[in-house]
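All protein chains but one are shown at their positions in the complex.
And now, chain A:
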Amino acid sequence: MSDVAERVKKIVVEHLSVDEDKVTESASFIDDLGADSLDTVELVMAFEEEFGIEIPDDAAETIQTFGDAVKFIENAN
């Protein structure tokens, strides 16, 4: 697993209080990991801070799964 994926996973696990093995590539934050819409906003805020990037609102809406988040951040970097 890439360094970005590790860091993203750590944020997701901490923020949503879920088991690490549940955070798979295709795991949806809302459907599989129990996030509500406000959680997803907070996750995006946390990603922005961790990686020093800006994630615009329209891009944030496309980040539905753990894999989406990793891909977006890797491309942004």
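The rule is simple: a residue touches a chain if its C-beta (ideal position, glycine included) is under 8 Å from a C-beta of that chain, and two chains touch if they have at least 3 such contacts; residues count from 1.
Everything below uses one rule, namely that contacts and distances are computed from a predicted model.
The complex appears with one chain absent; UniProt names that chain "3-oxoacyl-[acyl-carrier-protein] reductase" among the candidates "1,2-phenylacetyl-CoA epoxidase subunit A", "3-oxoacyl-[acyl-carrier-protein] reductase", "FAD-dependent oxidoreductase" or "ABC transporter permease".
Summarising the interface, chain A meets the missing chain with residues 38, 41-42, 45.
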